[in-house]
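Attaching a single structure in structure tokens format; questions to follow.
What you see is the complex with one protein chain gone and the rest in place.
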Amino acid sequence: MASPRVPVAVVGASGYAGAELCRLLLGHPRAELAAVCGQRRAGEPLASVVPSLAGITGLVLEAFDARALAERVEVALIALPHGDSAPVAAQLLERGVAVLDLSADFRLHDAAVHAAWYSDLPEEAALHRAEAVYGLPERHRPDLAGARLIAVPGCYPTATLLAAAPLLAAGLIAPDVIVDAKSGVSGGGRSPSLATHFCEIGEGIRAYKVAGSHRHTPEMEQELSVAAGAEVAVTFTPHLVPMARGILACVYARATAAASDEATLRQALVAAYAGEPFVTVLAPGKLPDTAHVRGTNRAHVQVAHDSRTGRVIAMAAIDNLGKGAAGQAIQCLNIARGWQETCGLGHIAAFP
Amino acid sequence: MASPRVPVAVVGASGYAGAELCRLLLGHPRAELAAVCGQRRAGEPLASVVPSLAGITGLVLEAFDARALAERVEVALIALPHGDSAPVAAQLLERGVAVLDLSADFRLHDAAVHAAWYSDLPEEAALHRAEAVYGLPERHRPDLAGARLIAVPGCYPTATLLAAAPLLAAGLIAPDVIVDAKSGVSGGGRSPSLATHFCEIGEGIRAYKVAGSHRHTPEMEQELSVAAGAEVAVTFTPHLVPMARGILACVYARATAAASDEATLRQALVAAYAGEPFVTVLAPGKLPDTAHVRGTNRAHVQVAHDSRTGRVIAMAAIDNLGKGAAGQAIQCLNIARGWQETCGLGHIAAFP
Amino acid sequence: MASPRVPVAVVGASGYAGAELCRLLLGHPRAELAAVCGQRRAGEPLASVVPSLAGITGLVLEAFDARALAERVEVALIALPHGDSAPVAAQLLERGVAVLDLSADFRLHDAAVHAAWYSDLPEEAALHRAEAVYGLPERHRPDLAGARLIAVPGCYPTATLLAAAPLLAAGLIAPDVIVDAKSGVSGGGRSPSLATHFCEIGEGIRAYKVAGSHRHTPEMEQELSVAAGAEVAVTFTPHLVPMARGILACVYARATAAASDEATLRQALVAAYAGEPFVTVLAPGKLPDTAHVRGTNRAHVQVAHDSRTGRVIAMAAIDNLGKGAAGQAIQCLNIARGWQETCGLGHIAAFP
Partner (left out) sequence: MASPRVPVAVVGASGYAGAELCRLLLGHPRAELAAVCGQRRAGEPLASVVPSLAGITGLVLEAFDARALAERVEVALIALPHGDSAPVAAQLLERGVAVLDLSADFRLHDAAVHAAWYSDLPEEAALHRAEAVYGLPERHRPDLAGARLIAVPGCYPTATLLAAAPLLAAGLIAPDVIVDAKSGVSGGGRSPSLATHFCEIGEGIRAYKVAGSHRHTPEMEQELSVAAGAEVAVTFTPHLVPMARGILACVYARATAAASDEATLRQALVAAYAGEPFVTVLAPGKLPDTAHVRGTNRAHVQVAHDSRTGRVIAMAAIDNLGKGAAGQAIQCLNIARGWQETCGLGHIAAFP
């Protein structure tokens, strides 16, 4: 007999990451999407706010009420803006609801670093920071089992870490990297703005927040440093590409003496991802393309060695809303609950 | 205990419809993708030709060999060009393999009409035409159960029929319709051509094959006439839109006296699609958008009444490779085999 | 010696039509862009608000002040929202400034029709309505010479009229037409909104304001009726296509007895546009594509005859911001001032 499904809530269900969480949970065999919260559109059918759900669910958005929610769900996935998330998480944790938080509120271990990069350090984050597990299964799987509070990584850090962490861990690249990353526009969220208005962004490319002003930088540095066992500096340039979904990260670093050739580098990735259900090291000569992982929790990675200049170029393509947000959250949920890790995440990219 | 999965083959697996069939079958709980044929790229791993399958399948493309295939599979789904399909289908049928054909070779009941619109009428099509069932479940479900040869409808006809057939059947619109349809570029296939080269098509819109020169016209007329119980004339204009997937069909027709208002029209759609797992009549005021059904076997339909001019506008949005091709083929397969109709087709569109 | 350039102002310069007016005027040999008004961003450099002008102009946006403007310019081109425009136009006209208005405020001759379709009929519009000339040179050129107030046509009406008016005037199609038109997203303006947010619109197609609810309908009916010499009913469906610029209008109508074949229809267009500098009737077999007129004041038109169904399909492609707005305004300005009609409008589409 099938086990009963575990009731979960999505808080912030009307944004893109929230909508993706709902999509995944509506097809999840072990979890049941029991409540969807969305402050501004409370009272509206979810399918009216997320039109791809028309005919699929009758759920109605509700205002967040921690007490009421705690009676109905065991787990909450929170997709709220940075700073808004921690108080919500705290209220839920206090009532015994496990939390997977997609914001940055619990990602940085060092409160001072958080304060330096985010203007607002929520007090609740401080209280719970210590128990939060950084939710990148490929690097922290053991800590995720049974975790009560999981900080789901940012989209840029996920792509960057998947491409570079194994190389740093293996001592094949120097601990000083450049990350030139390209993102689909959904990374900018669902609130209308001139910067993400179709006509301003639809047929051109541009960088934004250059020279260390993007707040995913300290997150990359924290996790790459753990991998390297030494402090890693990151020069990060994000770009917006005229497509809805996807992140392609190119990480540049000096090859160390140990990185004698491309095969050695590629082998380090192959070894790191052996048995990983969602990360594929592409065949030699193939390069990652965001279109090939769109709508999935998968990552395509590859590494190249420029023998002329002694530089390594490590690349990863993910879906920023999949492996870069909602998909990864579900993967963490599966691990935390002891379910099969791929549960509800079998999507294959619709190509083309 | 789970029943063993039924082995199936995809013939023409390297094209877009074929790739989509593979994607769907790789996630299907009752069917097993046992063989993939692709003449020109035989010998290459499927994942090398369809890069979204990297890390997912080790299947290798093989040259078509009816005898060998018949020993390994019970069903073949054929995604070959018009005219190439019938001989392949005939060889398989003769060896006891059930066939779902995505080409036009078996769609038209009247051989003369076929000959008039397609230059080449394969002899084999003539032989098997009589037993072919037109695979639109919403209109021909009873005939599909146990069918040995199913002609999967074209993408434009599917969208058009879903929007207009119930209105004609209910006598709410006159049997003379204009279909102005807009398609994603994948409808043009995977063979490189100037017309589908990114730069020629990526940032503009144009019609093609206007004034009754597109070969989906007689297919629409055949099926709409069945629905209407009278001969229906179709003026059809297809367009190419700068997006990979999706078809939006707008059908214009005169309202009859019975179509007193929009509610009456909408009610005819609601009644026609009550209980249909893949067709959603949108809430009043909502209009179909191809983005909302992308990557799925779903259809969003709506109807409007222009009381000023007495015209009805019926609309349907589908994914041309989903409900317009591969998804519909799997839906037909499910019905033909007696499986649950939604088996392996639970996809929800990734929004955005 | 060159004549001194005529000083002109653009009011509403920070929107898309306003920005396009500035682009055209900055390259115009007879007019001088002397003032740019933009209420909300007054005080900012124009090049900061319209980033393609960086390094090209030092003009600064200013708040609208009719008195001050009248001392500096002879002509004002107004690109404000419907209803906002008429009061501004009235103030300028009273002070002797000629006005080209890109809003709908002065387009409809019949005040009752205007009131029925636009909630707000500005009193000033009423006063000046009688003297406003509808600015489609191909149909009203004689009236434009010396005109003091020109109502520049809407984008959809321009494309529709160029395709269909000559056929109605020649009695080749019945006075009851369907207009299925597809627009780039810039037609929705520059104010951020969910509907024009990249992710909601960037990879799908949808209709909007169907069944006679789009306010360009009465404008089409007014002008098509003039051409036909009889009342013409229009069923109009606009769509949004994932591209920034362009409108493709497909007009469907019954062929009359006089329209014996395609050549007759095409000849009517050729005759109508002989000598027209901006309208090209494409060679037989070629179909209009918005990409081919992008960034220009040009129109590509074509007509087809579906002999099976007796229907005519007339098509026109324009740039909604060019021939559909700013380009046409400059063309009207040239005529009104007695300058060469093509002055400052020699742009050829950048292809691709």
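Letters A, B and C name the chains as they come in the text, with residue numbers starting at 1 for each one.
As a convention for this text, a residue touches a chain if its C-beta (ideal position, glycine included) is under 8 Å from a C-beta of that chain, and two chains touch if they have at least 3 such contacts.
No experiment lies behind these values; they were computed from the predicted model shown.
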Which residue of C:Ala13, C:Val50 or C:Leu108 touches the chain not shown here: C:Val50
Identified contact with the non-displayed chain, of C:His197, C:His214 or C:His300: C:His300
Candidates C:Ala130, C:Ala258 or C:Ile348 - the one touching the absent chain: C:Ile348
Residue, one of A:Ile313, A:Ile335 or A:Ile348, that touches the chain absent here: A:Ile313
Residue ranges of chain A at the interface with the undisplayed chain: 176, 178, 180, 182, 199-200, 202-208, 210-212, 233-235, 237, 239, 241-244, 246, 248, 250, 252, 262, 287-292, 294, 304-309, 311, 313, 315, 317, 352
Contact set of chain B toward the excluded chain (per top definition): 16, 184-186, 190, 192-194, 196-199, 201-203, 242-244
Touch residues of chain C, complete complex, unshown partner: 16, 19-20, 23, 26-27, 48, 50-56, 186, 203, 244-245, 279-280, 282-283, 286, 289, 291-295, 298, 300, 319, 321, 346-352
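By definition in this document, only the chains that are shown with their structure count from here on.
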Rounded Å distance between chain B and chain C, as computed from the means of their C-alpha atoms: 39
Chain A and chain C: spacing of chain centres that average the CA atoms, whole Å: 45
Contacts with two or more other chains, residues of chain A listed in rising order: 16, 186, 203, 244
